[in-house]
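Here the complex is missing one protein chain, while the rest keep their positions.
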Amino acid sequence: MAAPGPSQEPEPREHYLNASYGIRSWLLTKDHKRIALLFLASITFFFFIGGLFALMIRLELMTPPGDLFTSATYNRLFTMHGVIMVFFFLIPSIPAVLGNFLVPMMIGARDLAFPRLNLLSWYIYSIGGLFTMAVVLTGGVDTGWTFYTPYSSTYSNSQVALTVVGVFITGFSSILTGLNFIITIHKMRAPGLTWFRLPLFIWAHYSTSIIMVLGTPVVAIALLLVGLERLLHIGIFDPRLGGDPILFQHLFWFYSHPAVYIMILPAMGVISEVITCFAHKRLFGYNFVAAAAVAIAVLGFLVWGHHMFVSGQSMYAGMIFSFLSFLVAVPSAIKVFNWTATLYKGQIVYSTPMLYAFGFIGLFTMGGLTGLFLATLGVNIHVHDTYFIIAHFHYIMVGGAVMAYLGGIHFWWPKISGKLYPEGWGRLAALIVFIGFNLTFFPQFILGYLGMPRRYHAYPDEFVVLNVMSTAGATILGVGYLLPLVYLIWSMRYGKSAGSNPWNAKGLEWQTTSPPSTENFPITPVVTEEAYNYVPEPIGHG
Amino acid sequence: MSHHVIPRRVYFVIAALLMLLLAATAWVAELDLGRLSVVAALGIALVKALLVILYFMEVRYSSRLSWIVAGAGFFWLLILIALTMSDVLTRTAVTLPAE
Partner (left out) sequence: MAESATATALAHQFDDLEQQREAGYLGMWTFLVTEILFFGGIFTGYTAYRALYPEAFAIGSHHLDYWLGTINTAVLILSSLTMALAVHASQLGRRRSLIGFLAATMTLGTAFLVVKWFEYAHKFEIGWIPGPDFAYRGPHAPQVELFVSFYFALTGMHALHMVVGLGILAVLLVQARRGRFSSEYHSPVVVSGLYWHFVDIVWIFLYPLLYLIGAHH
């Protein structure tokens, strides 16, 4: 049933939300579930700040002339949008909120391996966030979220140093989260929970954590060196000394390409959980999906040069990176096939999380396929730095990752809050998001193909219709995002009681109360069955 | 990490080896090996690093997972350097075709 009825179970009297009161009990908590909520508040805040910048961009682009903002200001708008959305929303989103909440629960543990490091991770994120807000309030930065040298290191007159310090600091938040997850998953699984009985959400977060640990330090040092060059004139990227600006790009993209897999792998983990539950069917090809997650994490590190085909990078290196980029599409495709096969002959329930999952599969596939266009050297030359690229990555990151994030928030909301959200509003919002999203970004594929460059605040008249469509879509998308903010908060007070397992889902997290107690499980569970051990229900049931 | 407590003399032997290798590094640097100088220097450094990792950091007596974690770090660094150098070393001047 899509809309679970209110639970007959009595609500647990004491749970993690009311176990202690007062702001100190939240700001000094070691409970992974409370830390997840701290992150939820922070990233929601930054999502809407980043969204405001997007709104300003789309408002400017509603008309061909650059009449709303100067080009200098416009440069700051898209830079801030990118920096905030990438580093302060997308990278932490699923891991820091859903991962923090669920990883210990899904493996039957009382908490992560290092609870204090987990809290430190949130504080580090928040301090980095403060730096970023300082940048917003003091004129912004205009280098693009990619901080290419020598503009960022020498010529820009904006708050580069302040921004790179903020991003540098926040990077450690990511590193600590990844470190925590890796050790927890290796060392703290419940008895009987072998690797191949783990939920794919765990495999996804494990793979993501590998990327976080191996990649983040490199962008950290790249940005630190830019900061040093600006502040101390230690000119490592300065062409006047024989420095190589492309070296910066290598160091930057070595992280920033795998970073997109940090954004999508947890999303894929969510989708595996949602689809199995609402098709009431075991995952088709579990081993392949698990292996694909690890393969994406590894292969993802070998393709970064595909962001640099036209940068002056050697043609031969370009060929190597192009070939490897084709390879990395394969495990993603494997996952899409396996999800589809899982849906086949499943007992589908069109719940809100499932609607988001459907959206994800279609939109992620489109975004992924256009990635293959971009991996092709010849095509890339024409569409690089156009709206084609922007459409490509927004399909994956917004059509993919954000939709999976919202689907996950809705799926686990009963567990997190103990309440049911209003299902009707949930489905309506999912539909609005889907429509808004496509209206915003599909025209951008066409615009890019027709030659409209990115990061320009003015454009030729012939592109106006598509741009107006895109802006209209963005407005609808914004409404779609605001709705859950409203009804989820509403449900915390007025929502019906959820019970421990409103969705009838498999998974250890559903075996305990909603909301869970601080220690998660009264007794450590023992696992004896495979993941997603769904048995088809007889027809006519429910 | 292990319950196995390594006898102290192992540490002294390793330290002595490291000092010897330090002397070797300095000595090899004095030889004119051309391009091989770097290889020799890094090779000796690698041996020193391995001694520290295996014995001082006790990886030799630890779980296979520790080996994999330590190895992965160095391997990934190799990827970064190798693929970056594949660009740096193969850049050719771009010339326009003659009219």
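Each chain gets a letter, A and B, in the order it is written, and its residues are counted from 1.
Rule of thumb we're sticking to: a residue touches a chain if its C-beta (ideal position, glycine included) is under 8 Å from a C-beta of that chain, and two chains touch if they have at least 3 such contacts.
In this text, all values refer to a predicted model and were calculated from it rather than measured experimentally.
Taking every chain of the complex into account, the chain not shown here touches A, B. Of the candidate positions A:221, A:377 or A:472, contact with the unshown chain belongs to A:221. Take chain B: the residues that touch the chain left off the picture are 1, 5-6, 8, 11-12, 14-15, 18-19, 22, 25-26, 29-33, 37-38, 41-42, 44-45, 48-49, 52-53, 55-58, 62-63, 65-66, 69-70, 72-74, 76-77, 80-81, 84-85, 88-89. With the whole complex as reference, residues 104, 109-115, 175, 179, 182-183, 186-188, 213-218, 220-222, 225, 228, 232-236, 240-244, 247, 250-251, 254, 519, 524 of chain A touch the missing chain.
Throughout what follows, only the chains that are shown with their structure count from here on.
Chain A and chain B have CA centres that are 36 Å apart. Residues 65, 72-73, 76, 79-80, 83-84, 86-92 of chain B are the ones touching chain A in the complex. Listed in rising order, the residues of chain A touching chain B in the complex are 186, 214, 218, 244, 246-247, 250, 254, 301-302, 304-305, 308, 312-317, 320-321.
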